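Apart from one protein chain that is not included, each protein chain of the complex appears where it belongs.
A, B and C label the chains in the order they appear, each numbered from 1.
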Amino acid sequence: MVDFQGIINGINATAAKTDNRGLCATYIPELAKVDLAKFGIHLINIQQQSFSSGDSDERFSIQSISKVFTLSMALGLVGEKLWQRVDVEPSGDPFNHLSLLEMENGIPRNPLINPGAIVVADILVSLLENPKEDFLAYVKNLANDDSINYDEEVARSEKMTGFRNYAAANLLKSYKNLVNDVDTVLDFYFHQCSISMSCAQLANAFFMFINHGKCKKNNTFLTTRQVKRINSLMLTCGFYDEAGEFAFEVGLPGKSGVGGGIVALLPNKFCVATWSPGLNAKGNSKLGMLALERLTTQTELSIF
Amino acid sequence: MVDFQGIINGINATAAKTDNRGLCATYIPELAKVDLAKFGIHLINIQQQSFSSGDSDERFSIQSISKVFTLSMALGLVGEKLWQRVDVEPSGDPFNHLSLLEMENGIPRNPLINPGAIVVADILVSLLENPKEDFLAYVKNLANDDSINYDEEVARSEKMTGFRNYAAANLLKSYKNLVNDVDTVLDFYFHQCSISMSCAQLANAFFMFINHGKCKKNNTFLTTRQVKRINSLMLTCGFYDEAGEFAFEVGLPGKSGVGGGIVALLPNKFCVATWSPGLNAKGNSKLGMLALERLTTQTELSIF
Amino acid sequence: MVDFQGIINGINATAAKTDNRGLCATYIPELAKVDLAKFGIHLINIQQQSFSSGDSDERFSIQSISKVFTLSMALGLVGEKLWQRVDVEPSGDPFNHLSLLEMENGIPRNPLINPGAIVVADILVSLLENPKEDFLAYVKNLANDDSINYDEEVARSEKMTGFRNYAAANLLKSYKNLVNDVDTVLDFYFHQCSISMSCAQLANAFFMFINHGKCKKNNTFLTTRQVKRINSLMLTCGFYDEAGEFAFEVGLPGKSGVGGGIVALLPNKFCVATWSPGLNAKGNSKLGMLALERLTTQTELSIF
Partner (left out) sequence: MVDFQGIINGINATAAKTDNRGLCATYIPELAKVDLAKFGIHLINIQQQSFSSGDSDERFSIQSISKVFTLSMALGLVGEKLWQRVDVEPSGDPFNHLSLLEMENGIPRNPLINPGAIVVADILVSLLENPKEDFLAYVKNLANDDSINYDEEVARSEKMTGFRNYAAANLLKSYKNLVNDVDTVLDFYFHQCSISMSCAQLANAFFMFINHGKCKKNNTFLTTRQVKRINSLMLTCGFYDEAGEFAFEVGLPGKSGVGGGIVALLPNKFCVATWSPGLNAKGNSKLGMLALERLTTQTELSIF
């Protein structure tokens, strides 16, 4: 039996001593002002035992991690038809997603880059009666926690500075791959990114991805096949232009966000969330990457 | 002495017999419903003699031809500083202006492609007290014709379908190469494109480009050097991805619009406007191109 | 205990009844003339038990599968320094590898696309005394089979038609990311692609990737960490523009070749090679993909 608590305590102790923590995202004030000293980690195993250390109950902006939730909800609602509007391949593009969009006639490379997530948001806006309320309820159910909420300040700041997302949405619209109007879809999208959650809440919400689509309360959200699809997408596309490096260093499917959160998981075994607001040059949490590498090295649990 | 009237009559007669006239632009209803049978031509020489034939007094949507007017006004107002925000080189890009924008960090290749014209519009919006009124007054002065106006229906339709322009403007904004807000700049831009003018009015308004910056009433709008700059830009960049072909077939600086208008000119000699709403595969007026080729062949007046 | 033999027999029986087998690669005569009716599969588990069915002992051109062997040999020789000359990220580029090379200053995206493999070949040519002999010996050792050899006919045909590879090598040279001369490196590269092996031989040679770098005879070729690196690269980059799809449908690291071979593996569990010369639209063996999907579905053994 792996000593998860001991390993996690060690990771937290090491993190506490690390000076070089990267830099906070600065494009909106809410992210820029977060305390760089924060570090949290929470792991839940398939037996639903929890292990945590550091600031694991402090909430932060989940940002792009929300793309996994919208993808799950949309895939559950529309099934395989989803792939007619967004592809499943890595983007391999260090900087210019819009160029790729133009080359591929408005079909984003995958649902975990911004243009792809905007298409997924459009699908949810079309299907849900009250998109923002219904999606929030979905996340609350997944995490089994009613206190999760949007951060309206963050959503407003995203809207004020999200010119590249407006560019992407309009380009999608020009290719007729956006059904609803740009402002409505982006209002939803900026809200999904603004959700605040703690490491503990994230780990709980991702439990279904290690448990064949069933959440902690044993309700089924996705089929085994759908979970496999999302896990494989997280592995190949979950870390911007560092997906290959993460697959190697950590060896787990996962997703990061510019708020400094990362969730990673080993199917049938465990799911773990880390948070440290400082980012490395490729936009992923610096201490989070190191923590997960250490975790898989010490537990010898990875997919490779 | 060249027999301009005889040549123009011949061109009109030939046009009238031509069946294959290309296709109207269809992206907005106002352009789609124009009568394909229309053809007009109006030429004014440096002595201010006018020669015309066909529907030369019927107004049509000048569309991208307006980019020459906004460029002239902006260059007159800010001078060479303009080139810090937009380059002067041909785009050489058959389809994806946005990609180029990304590769060149938000500096459009030239002011006659859409992203470049949007930057120029932004400059005017910053400088003018009442941008739309002041710009319209400028065009009226150039053409010495007070009846010129915006077509609000066309402007509204452009706005409804201009997703690529919204994408470009937002991308420019993300690179901090757009000072004003996207909606204000594009409202101005869609209006400039919506101006209705006849061949006669266009030829008159372009007179200053053959006359060292002085309009028909001898008022100075630009320096000789500024006129040279705009004429060279029209030659190298005035015809989308057909600039090279136009430079060869016609051999004059000029600018086309998807409303079917083309203006072309030979410095110190003459300036000519044609109109035929059917476009060729590259988006330039089919009969207009043929008419101008015939004109320069028969008059033996071209820059090459 | 999984009934590998039963499952494999079933896969072979299904394959035998499948009419739609894709198309052979036709760019060289040696590949074009292979019998489309061929199908073979060979699996070896971590206990070194072998299971096979169909044409599993017939040799075919391994083509791009050889890139895993050259990468292994080079990584074993130079270690982490290798990544200074080739990156580890998916290429995400459906067609134009050379463009990407230009955008990234001559550093190929990963060692499993052609430009990356050419850099790896260059490294081996620099380090090995007799590059072709030494590399062949390495593959023989891995597979524990002295009968493996180059197919000189195939190598010669590749050379006659390999213009894109010549273009890539020269472009690498222009960026100073190729030390040896183009002809020498490509002669080596075309030979590595020309190696003929059977499913059984391939499965044996890949045994070290499921066994922490130790081959069937327990000799150590790579460290555990190096094996993890190569396995993660196979998962994210092993299937051209179908890596994401393969990661999902099959859920195993692997590598395909245009000769119709595929090798895939589950660390600590098993390694499997399939062969069917007909390719799908993305250049991967059609029946091979189906066979592997069926294998992981029926055994419920995959990484996700």
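Here is the rule we use: a contact is a pair of C-beta atoms (placed from the backbone, for glycine too) under 8 Å apart; a residue touches a chain by one contact, two chains touch by 3 or more.
Fair warning: this is a prediction, and the values are worked out from it, not measured in the lab.
> Shown chains touched by the missing chain?
Output: missing chain touches B, C.
> Write down which of B:V2, B:C24, B:V88 or B:A137 is the residue touching the left-out chain.
B:V88
> Which listed residue, B:L235, B:V258 or B:M289, touches the chain dropped from view?
Considering all chains, including the one not shown, the answer is B:L235.
> Quickly run down the residues of subunit C that touch the omitted chain.
95-96, 98-99, 102-103, 163-164, 166-168, 170-171, 173-174, 182
> Touching the absent chain: which residues on subunit B qualify?
So the residues of subunit B touching the unseen chain are 87-94, 100, 104, 109-110, 227-229, 231-233, 235-237, 241-245, 247-248, 251, 253, 267, 302-304.
Going forward, only the chains that are shown with their structure count from here on.
> Please report the smallest number of touch steps linking subunit A to subunit C.
1
> On C-alpha atoms alone, could you tell me the rotation angle mapping subunit B onto subunit C? Nearest 5 degrees is fine.
180
> What whole-number Å value describes the gap between the mean CA coordinates of subunit A and subunit C?
Taking the mean C-alpha position of each chain, the two centres sit 32 Å apart.
> For subunit B and subunit C, what's the span in angstrom between their mean Cα positions?
56
> Quick one: report the Å distance separating subunit A from subunit B, using the average Cα coordinate of each chain.
The mean C-alpha positions of subunit A and subunit B differ by 47 Å.
> Would you give the residues of subunit C that are in contact with at least 2 other chains, written as numbers and ranges?
Residues of subunit C never touch two or more of the other chains.
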